[in-house]
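One protein chain omitted, others in place.
Letters are used for the chains, namely A and B, taken in the order the chains are written, and counting of residues starts over at 1 for each.
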Amino acid sequence: MSSSFHELNQKRDQMKLDWNRVLPSNELLFDRWEKAKYVGAGEGTSIYDSCMLLGDVKIGKNTWVGPYTLLDGSGGGLSIGDFCSISSGVQIYTHDTVKWSLSGGKHGKVSGATKIGDNCYIAPMCIISMGVTIGNGCVVGANSFVNKSFPDYTIIAGTPAKKIGEVHFGADGEIELDYSSKE
Amino acid sequence: MSSSFHELNQKRDQMKLDWNRVLPSNELLFDRWEKAKYVGAGEGTSIYDSCMLLGDVKIGKNTWVGPYTLLDGSGGGLSIGDFCSISSGVQIYTHDTVKWSLSGGKHGKVSGATKIGDNCYIAPMCIISMGVTIGNGCVVGANSFVNKSFPDYTIIAGTPAKKIGEVHFGADGEIELDYSSKE
Partner (left out) sequence: MSSSFHELNQKRDQMKLDWNRVLPSNELLFDRWEKAKYVGAGEGTSIYDSCMLLGDVKIGKNTWVGPYTLLDGSGGGLSIGDFCSISSGVQIYTHDTVKWSLSGGKHGKVSGATKIGDNCYIAPMCIISMGVTIGNGCVVGANSFVNKSFPDYTIIAGTPAKKIGEVHFGADGEIELDYSSKE
């Protein structure tokens, strides 16, 4: 490890010099864009080393997947669109083990497909349950737990998450976050 | 690191081929079941490499401990039963440093033993405070902050967490999550 450790230190220095970033050491080993390609994600997508991908996970183009994330496609398949922000700490599921634990292993895990549309901003540390569909152009507020589906252009927040507004676009493409229409 | 890195890449390929998983690179180095044995956990328990264990932590059999978790037994001892799901991102404490910070280090940390029973499902990113006891067969909802104790078969959620229901078992062992009895 002595020589490995020396190389890791050099990578740390180079990253600091080039990008003014000091990353967890495992993030120095793999390139985020290479990892995205490795899992078959679209052009321009990047995925940090500390993202855990399980099972069948499809990710579109130009999507940013942060560190400490969990993308679980082991239940029924997970798909994520283009230009999404999957912020740090986000966990998206296609299964749960509630009944497995309660039954002492007699019940298996329960599962369902989960889908995130294009252009979605999923804020830090959100949890999205199995079976949920989130439409295009949605904003999910920080720390939310989403256990039901929402249509395109919904602003969502809370535990469990509810609609707290809508995304509108002006004639010139200007974005308005409209909080007048709540659930 | 060049040869180490080459070996890490091979492990990554093998994991993808065998299990359709792409794990954070550190998870490729240690086996989850080996780690559980290393910390004295019971038969059938697995613990991801990115779980941090501090101090006196006892874990039963067939329990699943996810990534990015923190199990702190440094205060008064932490015990976790059999067939629990300690989901990804869960943090369980036996100390806090509130007064340490506020006093500029004059106060020490405060501590207390924490206990999780058997057959508990602790959902992703829950935080359980020092001194808390959670009984057998409890379900703690995603994103909860638990700072008081709850008896067997309670469904718990919120920040701070409250009772939102009860777990019942039918004559045939069928599990019912009953939300009629709340705090």
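Structural remarks
By definition in this document, a residue touches a chain if its C-beta (ideal position, glycine included) is under 8 Å from a C-beta of that chain, and two chains touch if they have at least 3 such contacts.
Keep in mind the model is a prediction, meaning the values are calculated, not measured.
Checked against the full complex, the one of B:Asn26, B:Ser46, B:Asn62 or B:Ser87 touching the unshown chain is B:Asn26. The chain omitted from view is touched by exactly one of B:Gln14, B:Thr97, B:Ser149 or B:Ser181, namely B:Thr97. Within chain B, the residues in touch with the undisplayed chain are 1, 3-4, 7-8, 26, 29-30, 35, 38-39, 49-56, 68, 70, 74, 89, 91, 93, 97-107, 125, 127, 129, 143-145, 147, 159.
Residues touching the missing chain, restricted to chain A, are 1-2, 4-5, 8, 12, 20-27, 50, 62, 64, 67-68, 82-85, 88-89, 118-121, 123-125, 137, 139, 141-143, 157-159, 167, 173, 175, 177 (touch as defined at the top).
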